[in-house]
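See below for the structure under consideration.
Left out: one protein chain. Kept in place: all the others.
== chain A ==
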Amino acid sequence: QEAAKYEKKVMVLDFVTPTPLGNSWGLGGTCVNVGCIPKKLMHQAALLGQALQDSRKFGWQFTEEVKHNWMTMAESVQNYIGSLNWGYRVALREKNVTYENAYGEFVGPHTIKATNKRGVEKLYTAERFLIATGERPRYLGIPGDKEYCISSDDLFSLPYCPGKTLVVGASYVALECAGFLAGLGLDVTVMVRSILLRGFDQDIANKIGEYMEEHGINFIRQFVPIKVEQIEKGTPGRLRVIAKSTKGNQIIEGEYNTVLLAIGRDACTRKIGLDKVGVKINEKTGKIPVNDEEQTNVPYIYAVGDILQDKLELTPLAIQAGRLLVQRLYAGATSKCDYANVPTTVFTPLEYGACGYSEEAAVEKFGEKNIEVYHSHFWPLEWTVPSRDNNKCYAKIICNIQDNERVIGFHVLGPNAGEVTQGFAAAMKCGLTKEQLDSTIGIHPVCAEV
């Protein structure tokens, strides 16, 4: 849409290769269809369940037992997503961007072949190309994985309640999904190969894991599934999962209605003909290295988003990078996308917001002697009356002593972490120091005042 503003002739090729179970979706990419949007809505559904429990202590009286209906929630979520898909179609059309629901691949210099779902092929040429194909969930590569397991691509539109669920993985996707499924009242187990939330601050990752365990989510640590079998077909059916320990030969078995794989995502760069135009990719990870102007090694081909090597995989970052790129190309702008101090939030039952360095990364970069960590536990006022945990919420900042105690890492674990973190991210961009933070009066009574 940005390029069309500058009177460029633009075409968008968007195509969703169906999941192994046949699932597909509309225009908008991962975030809108099978990522952030449905995830946050379902997380909200789970939070509302908790709020209903708390409400009795605040004086609300209701005698009926409160139950959750998966179908009602899934339908509302999908309806909202549908309106977003439609909104994008209208927006593209209004800005004169040509849209094709077709799978694009390079066939030669400046040339792309687009194949639609009926197999009809068309060729297009262009002056420049922008690749933003994103990623798809990885499968385990064990017997039964594609036939019987689901991924996040299938979960948000599942036409039946998943029931007793095994979540394989310890990524934020795994933990967020495990979190809201349990919050909706389902029996959830998480099978973890090694650590939780790799790449995130491990001190916080462990606190998140502890909180989830104390709230009824089972964790099986240091095991990986080696086989999935179907015991009984159904919606949901019954599955048997056989898993092996990572530290020996112990084998365990478990029965579940649904197995959700969330072990990582792979870039969609291997089947789009990049070799035909000479674009280099990292063979091992499939990611595309780009310079600080999002340009690949082929000058007329650019890339943004999750497929970039060594960059955070976040929607707003990809959008910003894309917009700035177009402004540089067609509007004479010079600003490059700033990949530092990008805030993010993990929507686990106890939400975690972060911006900047984790404690480990700060120690590695600056040395333990040169950083100072300030932290505290806090008890949200809203949690006091319903007697919820009084020592779980936590905030910590990491400061660089050598640079005026500049705040280089911000971490908060507690309700509304995303909302809290956003403002601090702006402050960090301005070079927030500990002294400035100390001299800022807090808002009372809110969690953010800590």
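Note that in this section a contact is a pair of C-beta atoms (placed from the backbone, for glycine too) under 8 Å apart; a residue touches a chain by one contact, two chains touch by 3 or more; residues count from 1.
Going forward, contacts and distances are computed from a predicted model.
Visitor: What does the UniProt entry say the missing chain is called, choosing from "Thioredoxin domain-containing protein 17", "Adaptor related protein complex 2 subunit mu 1a", "Cell cycle control protein" or "Creatine kinase S-type, mitochondrial"?
Guide: Matching the unshown chain against "Thioredoxin domain-containing protein 17", "Adaptor related protein complex 2 subunit mu 1a", "Cell cycle control protein" or "Creatine kinase S-type, mitochondrial" yields "Thioredoxin domain-containing protein 17".
Visitor: Among A:Lys57, A:Arg93, A:Lys122 or A:Lys271, which one touches the chain that has been omitted from the display?
Guide: A:Arg93
Visitor: Identify the residue among A:Thr17, A:Asn69, A:Ser83 or A:Gln250 that touches the chain left out of the display.
Guide: A:Ser83
Visitor: For chain A, which residues touch the unseen chain?
Guide: Per the touch rule, chain A residues meeting the hidden chain are 79-80, 82-83, 85-86, 89-90, 93-94, 101.
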